[in-house]
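One protein chain is absent from this view; the other protein chains keep their places.
What follows is chain A.
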């Protein structure tokens, strides 16, 4: 089934702006199941567009989108930039390294400055949990969280869900949601905002989520969020439909969390032999960047029929287009979404 054949299921969510009543996209934690499904369905049109040779829409023509990245990023920044440009918006990237943040300006002052430049949407990545919410309180336009500390990275979870849905549908499954799917997330859960957002998103869509990491990299009390906790990777993989590997976020570690990369690979590296012990069609995901030979072997990462890692990157652009489109509808006066302010 191709993307263009999947039409939004009107019955799955309320009409008009009620389908996504939030001004900002701060985290999966604030979203209802039907709102997640709405964004996934909205993204399908952009998946289709992105597969054409002329990948352009004028939906957001005239709007200014600022990507304010206070933490280094390559792929997420690029993905948001492409998403904004394909929608016809004027996209500006602000890198913290070359900004007044280095000169001691507070985050709030930076936010107020961006706001005064009349951005129509601000995409923020910041190293501290909750930072995007703080900025959202101070600006007049929609704020999209592109990762805040160890808290959330909602567009990553949405793109992962979209990529997984596509992969399952290509196999002929309906995949309206992920009920019945067992999904393993393995790696540095403690420092991972991707793990938190994915846990919330996948569970909202019906999946059973297993988290696997050595105890030092497993956050305390994560069971209370509904996850099954494993320390033995082979046990976690038993019967798994999907395995999502995370890299070790050494830049966030203070102190030693694992003895060596070699030993980590021995216990938690996704090898072909390990994958073979799961199911014969277990899918492999990774949000990137990958450390080949540490958490994932090249042989596995490049498996054409099992790895959907490049698909995740592809879906990232579509999901971000959907988020930018939906969040700016009110300001653009799209019918059913309220008048332009």
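Quick notes
Basically, a contact is a pair of C-beta atoms (placed from the backbone, for glycine too) under 8 Å apart; a residue touches a chain by one contact, two chains touch by 3 or more; residues count from 1.
What we mean here is this: contacts and distances are computed from a predicted model.
Looking at the choices "Betaine--homocysteine S-methyltransferase", "Methionine synthase", "Transglutaminase family protein" or "Dihydroorotase", the name in the UniProt record of the chain not drawn here is "Dihydroorotase". Touching the missing chain, out of A:151, A:210, A:265 or A:329, is residue A:151.
Contact with the chain not shown here comes from a single listed residue; of A:61, A:108, A:235 or A:273, that residue is A:108. Of the candidate positions A:17, A:92, A:225 or A:261, contact with the unshown chain belongs to A:225.
The chain not displayed touches chain A at residues 29, 106-108, 126, 128-131, 133-134, 148-152, 193, 196, 219-222, 224-225, 254-255.
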